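Left out: one protein chain. Kept in place: all the others.
Each chain gets a letter, A and B, in the order it is written, and its residues are counted from 1.
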Amino acid sequence: MKPNPEQYTATARTAVADPVLQKALAGLQDRFGRGTALAYQQLPEGPDLRHVAHDIRMDAIQHLDSLLDELAGNFRKNGGQVYFAQDAKDAVAYCLKVAQENNVKRVVKGKSMVTEEIRLNDALADAGIEALETDLGEYIIQLANEGPSHLIAPAVHKSKEDVGRLFTEKLGIDYTDDPPSLTRVARKALREKFLAADMGLSGCNLACAETGHITTVSNEGNIRMASTLPRIHMVFMGMERIAARLQDLDILLRLLCRGAAAQKLGTYVSHISGPASPDNLDGPEQLHLVILDNGRSKMLADPDFREMLCCIRCAACLNVCPVYGKIGGHSYGFAYSGPVGAVVTPLLIGINRAADLCQGETLCGACQNACPVNIDLPRMLLLLRAKLADGDEKWQVSRRSSLEKAAYQFWARIMQNRRTYDLAVDAAQLLQRLLPTNRGMLRFLPPPFNGWTKSRDMQPLAAETFAQWWKANQKGDAHGKR
Amino acid sequence: MASADQRAFLHNLRRALTGNAVNAPVPAGDPVDRQAGIYQRPTRVESRGREERLSLLDQVIEESGPINLKVTAHKDIQSVAMGIRRLAVESQPEWGDKKQVAAWNHPLIKALNLPEVLKETGIPVEFPIQTHAGDREKQRQWIFDAYIGITSADFCLADSATLVLKTRAGQDRSVSLVPSIHVAVIRLEQILGSLKELYFILDNDPEQVQEGLTPCLTFITGPSKTADIEATMVHGAHGPREVYLFVVTGE
Partner (left out) sequence: MKPKATLFIQCIVDSVFPKVGQSMVRVLDRLGVSMNYPSDQTCCGQPAFNSGYRGEARGAAKRFIEIFEDAETIVCPSGSCVSMVRNHYSDLFENDPRWLERARHVAGKTFEFSEFLVDILKVENVGASFEKRVTYHDSCHLMRGIGVSRQPRTLIANVNGIDFVEMHDADRCCGFGGAFSFKYPDISTAMLEDKVRNIEASGAGVVVGCDMGCLMNIQGMLNRKNANIKTMHIAELLDHETQS
């Protein structure tokens, strides 16, 4: 899916009017948003464990160079191969090289947002390699030729009737919209693919530098299948997904699973390092780890945004965000949606391009509360807005609107003393007499405020300000300075 | 030996972290106090009495309900063998109609004496060891065609009813993954309290440290599942759709 964050507003408009999507998102947030909050409460350490996790993640990011070095060393010691990929093109080229060198024709994929980010499936298809998504949600959207609309439940926007029709059309089966039956269909179809695949691709939830293992978490078992049965297993890892010590996985895995799906632990957690060996041939013959930068080092270099690298892509923020809950994942136009997408997408593909993503929310703060590592997303959204307001050289941001800048400069002038403020209020009180009313409220506001009055009335300015009332009714004023 | 791609990549990260002062010293020490406040690690490997162990087993049973894991406690290994035999007879293969069993090469599994126990049922059991490239395909195929995979485990975590399996010769990960039914047999003493305890043991018990995590350390918490269609939970996605845990309590 080509990134198109520029379509945010237009896609959102369609999304809020789609009753199937609305029902699906409400159900998802009701189940997982609430479930996660409860799961944090039920931790033996309580929800404050998220702060400990934040420190552990931040510490790992601050030492990212040495930890990745340690990881690579240990991974290689265990018999795997490591490739450090500068960008998407680099990572894709490596994957194709290994595939071609090993005569790979069929690939099975576990869900990996990183591979969405680098658009690996398109590249494999162009090279004539069949790359089949095996996570049920990803399998569904691949059949439908769509992008994911959620990090963990990529087909959340599809009703069971949608899936039923899709399977009938693409797989030729009799129509059913019963989820267990549909799941069985996918189970059977994919089982044969797992057994026949040449290469399995997966992401990496967290790598452990100390032991050289990558970990994967899933409920379906597709990642275990993809990483066990084919003769090559290739892991794609965002460079920031690393834990320094094995013991860190206790905290991080417990929080990840609660954040992602309100679970104590996902059904399957695999710690993988090393291909099959001569005395134990079960497992792939080759194990590759591709560590990806693709713009993350720029985030690392900026102390304001370094914190974003703590993210473990669990989607807890999506599950509570009131904006995501209305507009769904496709509105964000990139692999990462919801609050995490609102910060990461601008930083990865361009702040001007993704301007709507960092301005189109209310900064309500629910995301930070839900985050298993307590990332201060609102802080970073505010910083992104500041860059759009005044431009930024380091991030190559041009000022979004000179008109808006002029308006706020004017606003600042008015607020500089009470006299200009009062004059502005007087002027507005005069102007508002021209506006139509409805039951005592203003029915229509002129642009740029008319968006409000499409669906709501506006309270008019009062006949006298509080300050005027105070002067008229209270004895003794205050000293204000100036 | 660091490759060129690695050197360039890490050099870039170093520049990013130190604000271009690449030769600056790395900050010393570990500022994150992992032992502080609300998070405390164990200080030694726990030794438990029988009562405590049985209480952990109760916890496993309690946790198993919501995740659809079937747990039964047995006085001795013979009782487990009878339970497995009953399961093999009553269960039907999901794919095709051939019944065959794949089992781990493991002392506890060997002690079940499965070939003898299953002889009358006519259900064959193999203990695949994929050491010879020559018969690797044959061994793999046996596992693929098996409707029941029987493993032991290294540990079981009580607070989430999670099985912990290392990978060794003759103790393949595919046995707990590919057959539709996964049977695990453990001893009471293998039940630990929590994930925290597990990682502590892996870090500190000399035998565990010596062996390492192995190429694949797997946690299994019940049968496979998905909720990708309208958030409806379905048990049996790509991994086993039924998981049975037999615990030998040695009463």
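Here is the rule we use: a residue touches a chain if its C-beta (ideal position, glycine included) is under 8 Å from a C-beta of that chain, and two chains touch if they have at least 3 such contacts.
Model, not experiment: these values are computed from the prediction.
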Which chains here would be touched by the one that got left out? A
Mind listing the chain A residues that contact the chain we can't see here? 9, 12-13, 16, 322-323, 326-327, 356, 359-366, 368-369, 379, 382, 384-390, 404-405, 408-409, 411-412, 414-418, 421, 425, 438-441, 448-449, 451-452, 454-462, 464-467, 469-471, 474, 476-482
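Keep this in mind: only the chains that are shown with their structure count from here on.
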Per the centroid of Cα atoms for each chain, what is the distance between chain A and chain B, given in Å? 31
Please name which positions on chain A make contact with chain B in the complex. 24, 27-28, 31, 44-46, 48-49, 52, 55-56, 59, 62-66, 68-69, 72, 78-79, 82-86, 90, 134-137, 140, 153-156, 158-160, 163, 179-180, 182-184, 186-188, 190-191, 194-195, 211, 213, 219-222, 224-225, 228-229, 239, 245-251, 253-254, 261, 264-283, 291, 293, 297-298, 300-301
Once bound in the complex, which stretches of chain B touch chain A? 2-3, 5-6, 8-10, 12-17, 19, 26-27, 30-32, 34, 36-39, 41, 63, 67, 95, 130-131, 133, 136, 140, 144, 159-160, 162, 167-170, 172-174, 177-178, 194-196, 198-200, 202-203, 212-213, 215-232, 234, 236-240
